[in-house]
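As you look at this complex, bear in mind that one protein chain is not there, while each of the others sits in place.
We just call them A, B and C in the order they show up, numbering each chain from 1.
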Amino acid sequence: MKIKDIQDQIVEEFDIFDSWMDKYEYLIELGKSVPVIDDSNKIEENIIKGCQSKVWLHAEKNNGLIEFYADSDAIITKGIVSLLIRTFSNQKPEDIINASLDFIDKIGLRQHLSPNRANGLNNMIKKIKFYAIAFSKTN
Amino acid sequence: MKIKDIQDQIVEEFDIFDSWMDKYEYLIELGKSVPVIDDSNKIEENIIKGCQSKVWLHAEKNNGLIEFYADSDAIITKGIVSLLIRTFSNQKPEDIINASLDFIDKIGLRQHLSPNRANGLNNMIKKIKFYAIAFSKTN
Amino acid sequence: MASIFKMNVLNNIESIRKEFPILNTTVNGNKLIYLDNAATSQTPNCVIDSISNYYKNLNSNIHRGVHTLSQLATEKYEDTRKKFKTHFNAKSSSEIIFTAGTTHSINLVSSGFNEFLSKEDEIIVSQLEHHSNIVPWQMLCEKTGAKMKVIPMNNNGELDLIAFSNLLSNKTKIVFVNHVSNALGTVNNIKEIIDKSHSVGAAVLIDGAQAVPHFRVDVTELDVDFYVCSAHKFCGPTGVGILYGKKEWLDKLPAYQGGGEMIDEVTFEKTTYSDLPNKFEAGTPNIAGVIASGIALDYINEIGLENIKEYEDYLLQYATDKLLEIDGLKIFGESINKTSVISFNIKDIHPYDIGSVIDNLGIAVRTGHHCAQPIMDFFKIPGTIRVSFCFYNTTDEIDTLVNALKKASTMLS
Partner (left out) sequence: MASIFKMNVLNNIESIRKEFPILNTTVNGNKLIYLDNAATSQTPNCVIDSISNYYKNLNSNIHRGVHTLSQLATEKYEDTRKKFKTHFNAKSSSEIIFTAGTTHSINLVSSGFNEFLSKEDEIIVSQLEHHSNIVPWQMLCEKTGAKMKVIPMNNNGELDLIAFSNLLSNKTKIVFVNHVSNALGTVNNIKEIIDKSHSVGAAVLIDGAQAVPHFRVDVTELDVDFYVCSAHKFCGPTGVGILYGKKEWLDKLPAYQGGGEMIDEVTFEKTTYSDLPNKFEAGTPNIAGVIASGIALDYINEIGLENIKEYEDYLLQYATDKLLEIDGLKIFGESINKTSVISFNIKDIHPYDIGSVIDNLGIAVRTGHHCAQPIMDFFKIPGTIRVSFCFYNTTDEIDTLVNALKKASTMLS
């Protein structure tokens, strides 16, 4: 699936829920399914700053596609990371670099994220794009 | 005359004037009659701080009474000093030390003096009392 | 407000709350429940009005001005200094310095100690401090080579004063400890710390940011050398700090910033400094803010700090009991001598997750390390949820908090 389509799918899923509480609960549920990063990869350089909670993000390239692994000590943060990973995993570096992200606003979560978290979110996206750029230069 | 009586006299004199402007003009007039300090006494230690203008104050003791001499580069300040000198000159040290000063308020000038000037005024009174204390210990 | 005089808080809580317009706002569709008072307290109408009135009626640069506005502004500013002198029972108004905040006050002192320290000297901090009372002194140690010793704490979050005695020696030059810990609420026995420090000739700075809003402080009785706090924590505006310093110390301490007001005469060859307090107040101060801080001080004094303390103690007890009913909730900081601050975690749920969920219910609490990482390191936790009460909070609000926490805990477990 294309990045855009995945985002649309996420928006649709969240549309079912009226209240932020239900959305949060779904997010928490999704967090549990995140492809968990190996403990050996929970190293300093994989930590993303700007969150009160810690986020680790690791990426590998297989057959030209990038796969992401992550973890966080906060469960809501983990839910957010899981959405990002679902959107960007198994995609080509170029597609990740060029993707624009809108589902965060569309699922109505932006106003329920603190700027700290929004800041953390921006840093996660930066890190994802950073991986994509790095991998686009390797084979 | 006693310090208290001189103060009453000053208050009476100023009572003639209705407007602050007339009072100011009288004050300026009085400033011209201040017993001027000798240039040789215009020294650093005779300068009173706390004024935008400079005030020099010098005192001598004759026959048990203190005589004050002063000058200022600002004419209104000089008028104020002249009132103080008139009040305190030719008085015994003890009387100066124990005197309480009220004519400034009674002639209605307080609200026309800046706190800078009020501050300067306080410093002048302090200095006058300081001289009195010093002289009370000498013969 | 004029009618509030030493009022019993509990019986007047509704009229007190009316003075704080922000308490009637909503957040995310819910009535705001503000429990982040240790970070900053809310502002009553009289303080807000004081600022407006200043700008509408007497805004002007102070000191040295000959015109009436400048005179009036100067008078109000200096009257405020007298208010703080009286409140803290300082010996003279010139021992009260206005700064931009507690952090600024501490830096003013720590930077001055540069001249007094050499690399043989030691300074003592406690494990309970806010970063603002650690980092400036670390910078000082870096510059001077002096060594920093740390008063340890016990599991209740109380300082170990026996250990402290052992750290003290004639090498100790200054001891800096907070009166009340912002992260745990512990009230430290600063009188003992001050007396012991003085017995070896060390100066003492007390960070009173978390004390001044809650009970009366008497610097003469304490015999403290420096005492600092921030107006925004006792219902005053942002951008104003107070530094009390003993005259002997302030005279000795070098000027911190250079500028207008703090000098007597300037030539390119030589500059002479003003007397206290001007020596430490370079540049145009936060005039409106300082005057409004005095109004805030009047306000808490009108309610009465004894009444405030009594009511806040009651809230603390009520909240502690209710919170402990929550499954898996653990409180950090269990001294019997505490202000109305409770730091806790629920199970192993991340504090940030809890904070986010209850924020959506309109409840403002702080989560994280509270600028006191050494405390978090001690308990080996990344942070806590901290609720902190002011005299305008109610037991109803605490009930709502407890329900919200239960909901969050269920969601996040």
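What we mean here is this: a contact is a pair of C-beta atoms (placed from the backbone, for glycine too) under 8 Å apart; a residue touches a chain by one contact, two chains touch by 3 or more.
Worth saying up front: this structure is predicted, and the values here are computed from it rather than measured.
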Quiz prompt | Touching residue (missing chain; options C:117, C:255, C:276 or C:315) | solution = C:255
Quiz item: Of the residues listed, C:135, C:200 or C:381, which one is in contact with the missing chain?
Solution: C:135
Quiz item: Given the full complex, what residues of chain B touch the hidden partner chain?
Solution: 20-21, 24-25, 28, 51-54, 73-77, 111-114, 117
Quiz item: What is the set of chain C residues that contact the non-displayed chain in the whole complex?
Solution: 21-22, 25, 27-28, 32, 34, 36, 39-40, 42-43, 47-48, 51-52, 55-61, 64-70, 100-104, 106-107, 110, 125, 130-132, 134-139, 148, 150, 230, 232, 237-240, 255-260, 262-263, 265-268, 271, 282-289, 352, 355-356, 359, 363-368, 371, 373-374, 377
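Everything below uses one rule, namely that only the chains that are shown with their structure count from here on.
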Practice problem: Using mean Cα positions as chain centres, tell me which chain lies farthest from chain C. | Solution: B
Quiz item: chain A to chain B: how many Å between their CA centres?
Solution: 80
Exercise. Could you tell me the distance, in whole angstrom, between the mean C-alpha positions of chain B and chain C?
Key: 46
Practice problem: Please compute the C-alpha centroid of chain A, do the same for chain C, then give the distance between them in whole Å. | Solution: 39
Quiz item: Among the residues of chain A, which are close enough to touch at least two other chains?
Solution: none
Exercise. At least two other chains touched by the same residue of chain C: list those residues.
Key: none
